[in-house]
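Shown below is the structure under consideration.
Every protein chain but one is kept in place in this view of the complex.
Should a chain be cited, it is by its letter among A, B and C, assigned in written order, with residues numbered from 1 in that chain.
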Amino acid sequence: MLSFQNDYSEGCHPNILARLNQTNFLQTPGYGTDEICASAAQRIRAACGGEALAVHFLVGGTQANLIVIAAALRPHQAAVGAVSAHINVHETGAVEATGHKVLGLPSADGKLTASQVRQAVEDHENDPDREHMAQPKLVYLSHPTELGTLYSLSELEALSRVCREKGLYLFVDGARLGYGLTARGADVTLPDLARLCDVFYIGGTKCGALFGEAVVISNPAIAQDFRYCLKQRGGMLAKGRLLGIQFDELFRDGLYFSICEKANRQADRIRGVLAKKGVPCLVSGITNQIFPILPDPVLAELEKDFVLSPWGRVDGTHQAVRICTSWATPEENVDELCRALEKIL
Amino acid sequence: MLSFQNDYSEGCHPNILARLNQTNFLQTPGYGTDEICASAAQRIRAACGGEALAVHFLVGGTQANLIVIAAALRPHQAAVGAVSAHINVHETGAVEATGHKVLGLPSADGKLTASQVRQAVEDHENDPDREHMAQPKLVYLSHPTELGTLYSLSELEALSRVCREKGLYLFVDGARLGYGLTARGADVTLPDLARLCDVFYIGGTKCGALFGEAVVISNPAIAQDFRYCLKQRGGMLAKGRLLGIQFDELFRDGLYFSICEKANRQADRIRGVLAKKGVPCLVSGITNQIFPILPDPVLAELEKDFVLSPWGRVDGTHQAVRICTSWATPEENVDELCRALEKIL
Amino acid sequence: MLSFQNDYSEGCHPNILARLNQTNFLQTPGYGTDEICASAAQRIRAACGGEALAVHFLVGGTQANLIVIAAALRPHQAAVGAVSAHINVHETGAVEATGHKVLGLPSADGKLTASQVRQAVEDHENDPDREHMAQPKLVYLSHPTELGTLYSLSELEALSRVCREKGLYLFVDGARLGYGLTARGADVTLPDLARLCDVFYIGGTKCGALFGEAVVISNPAIAQDFRYCLKQRGGMLAKGRLLGIQFDELFRDGLYFSICEKANRQADRIRGVLAKKGVPCLVSGITNQIFPILPDPVLAELEKDFVLSPWGRVDGTHQAVRICTSWATPEENVDELCRALEKIL
Partner (left out) sequence: MLSFQNDYSEGCHPNILARLNQTNFLQTPGYGTDEICASAAQRIRAACGGEALAVHFLVGGTQANLIVIAAALRPHQAAVGAVSAHINVHETGAVEATGHKVLGLPSADGKLTASQVRQAVEDHENDPDREHMAQPKLVYLSHPTELGTLYSLSELEALSRVCREKGLYLFVDGARLGYGLTARGADVTLPDLARLCDVFYIGGTKCGALFGEAVVISNPAIAQDFRYCLKQRGGMLAKGRLLGIQFDELFRDGLYFSICEKANRQADRIRGVLAKKGVPCLVSGITNQIFPILPDPVLAELEKDFVLSPWGRVDGTHQAVRICTSWATPEENVDELCRALEKIL
């Protein structure tokens, strides 16, 4: 069986493993105060083009989301996200467990629009009973979204403008950021994110690391005392250098970008076959995730040789699935899948 | 100006005020351990037909909602309510501030259905990723709802059955319960609520009391240590007898029922005029709240003499308003309003 | 039996009750936005000598403490108080339930000193592991303290200075403030509190009101959005005018001061007898609470006619008790108690 199930099925890129092996008996101070973390943070600041950015390394995405949001908001304030946002659906109420409501806005493609955010904030501002409602104070986006869609630079700029005008924080969850930055046609860069967001994170877990997300903070109000916030929520790793190693390797010689770009190209090949065969998708995407809608017999045939992720029944005879490439996907596996699709469809 | 704006504009029923005057220099132990509270609780247990029920007096509705829900749930568990539920919209994220997500289900009339709840719970149970989602554990209803609608006994029984079958708590917010229990055609009684719910409350603030909600708990898992929960959330009144007085008077000789019934009859009269004139309503109700949709000039004319609550624009020429009678509404005011409606419409 | 058990055994001062009677059928807007609240807030601002002060009316002390502290702190920050502080001992972990640690400092008389606070903050600042500890950010004092002791103006000024120098908020719990302001020899005034604190509250419940605490906020960082914070924690009363009435009456013609002063004078008389008879006290106080240490047989004899509060056994033959006068204590009762003490001791 060849798996296209997700982008966190394997361990990590060999460079990271090599570094773990090399440094195993090195003695370092704990809790992220070591030189490897310092080096990794410096590489990320350089890639983001901002010497003043605060960079912190966390173990996982839910942890990053809940710590950032808890650090940023006062108790009566809420995060605004798409109804389908990871924080609203798939984190077991992690944000609410820190005391904050998530205000879900409707979205067909997993994205929010600037006008939608403006409307929500102005509706709140203009409501005479607004003190009886949680106050929108932070906008949460994923880039790519849950559905693999991407913001264009102009969309992100418009969102950032609304947030600044209205006094909201802009927070981008970049669990799969590498794939988003290197998609053919994507125009958002790391310096753009650093410039337009108050805080965002660069996902490692799904982009070649063993684990780890690098939180990048440009707004000093959130950056202040952030290490206390990490510690309080169990997000400070004793052997913090493990996280430093992930990002020091990923951001050496552009590795982060090259491995994610490779996965995007593989997905482009699969998308090409699906398009040629006229297979519709749930959403049109350009990153490493594809959501084709397949007739039941086609899917049954495919699943003899490939592991895909079920994504819900669309009608009586069709199902959506997710096909996911990754930094670890061998080129031969893509060849096999393309051949199979050509044959079965 | 005559006000039909809401049911909490005045002080309290004169019997309660008289009792406050009589007992002012009585010395009692604090924190709800006095004999007046004991008497009031006993009257409520008798009205509910359950000697084993725990009865606690709280100051307000948001306080009651957040304390009950926090007392009932483990951290990963969520309350299920209508999207329009008071806890989901108008309590500034009070439930989330205790750490719990509110799962909003769609509802046109403010009510949930048993099949809707069953579906939501089974969707959760059957989801292979359910551990990544907040677990539905408590169903929150209002009776009457935000929109003045009521559950029938059979609807409530069906909801209770689903909750028991699936291991969820059933919690009824009765901020306006008096109006719901005495509406013409309503068939849910206090003993029904005590039998079908795990916990509910009998609203005082909007039903003739200065303030106060009487929380009635039949499920021992929620009742245990409930006074600790009260105290922890600032819900224990030093001069607890003040709350005892409200309910000892309201539940003496059926006062609670007679004053709310009077308001319902007044609303029936107004509804009669609106129906005769063919005025549509947002929802059809039988309690003390009416939500007519009025042409702009009619509303403008009415507002010269009456204070109503705006309830949103319906189209370019019509607005919805709320007309609310209460235990305190003088019969003459209703006469005036009916006459004005007859004339203007 | 004559009770000297506490200062919240009775209802309220007759002026307040009269106002409740007069205004019962007045229709007012809800949630504290009415004119009576506005008038009461204005009287308090005038008494505090600060037109820019924010004034909010809450139902009780635990509620006031938890809402103020939650509104003021970021998640990793802690309140500093005496080990014996009400928030640390007698509020069922209400502050912790909002997510914040209470750091208890040792205190024999219930008071903190400026040097003690400075030391605690500097110990934190200088600890290389400080990010692994909750950050002291708010100093919580009671005036009078749990033991009836008072800060002098110079002590309070020193505490305020340390707080400002170190960037901490100063919060004074004034549940019994009226007794503290009018004690013979006390030199702290309302304008002093407004000037030296970031936030404090003027207790009503124990000083002649039916219920209610008036929170006075001078620091805009805490004042911002405070009504959202009230609502979220169930601290916003639908019939908010009830709280307005308490304080509008208490702050009319100095009533708050005169009734508390009367109780202090009564306590002075009792203290005089105890002193004459050489009875030691747990702490020396000048407000309405006295903590004499009495031989068991004396106490047994007293308890035939008087209700006092047990305050713990001191040794095999002596117990401490609390004797409490109040705005409601009749002069004759004090006469009786003094006579009894003269006779028995």
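To be clear about the criterion, a residue touches a chain if its C-beta (ideal position, glycine included) is under 8 Å from a C-beta of that chain, and two chains touch if they have at least 3 such contacts.
Nothing here was measured: the structure is a model prediction, and the numbers come from that model.
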item: In the full complex, displayed partners of the excluded chain; value: A, B, C
item: Residue, one of A:Thr149, A:Gln232, A:Asn264 or A:Gln289, that touches the chain absent here; value: A:Gln232
item: Touching the absent chain when the full complex is considered, from A:Leu150, A:Leu193, A:Leu210 or A:Leu255; value: A:Leu210
item: Of C:Pro75, C:Pro144, C:Gly180 or C:Pro292, the one touching the omitted chain in the full complex; value: C:Pro75
item: Full-complex contact with the absent chain, from A:Asn6, A:Thr189 or A:Ser284; value: A:Asn6
item: Residue touching the undisplayed chain, where the options are B:Ile16, B:Ala47, B:Ala71 or B:Leu105; value: B:Ala71
item: For chain C, the residues touching the chain missing from this view; value: 75-76, 78, 89-93, 96-102, 129, 131-135
item: Those residues of chain B which, in the complete complex, touch the missing chain; value: 31, 70-71, 74-76, 98-99, 131-132, 134-135, 225, 227-232, 236
item: Residues of chain A in contact with the chain not shown; value: 3, 5-6, 8-12, 14, 17, 20-21, 23-30, 59-67, 91-94, 97-98, 205-206, 210-211, 228, 231-239, 242, 328
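Basically, only the chains that are shown with their structure count from here on.
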item: Chain contact graph, described as a line, ring, star, complete graph or other shape; value: complete
item: Chain at the geometric heart of the assembly (C-alpha centres); value: B
item: Chain located farthest away, centre of chain B as origin (C-alpha); value: A
item: Chain centre separation in whole Å, for chain B relative to chain A (CA means); value: 42
item: Whole-Å separation of chain centres (CA-atom averages), chain A against chain C; value: 50
item: Chain A residues counted as touching two or more neighbouring chains; value: 75-76, 98-99, 131-132, 134-135
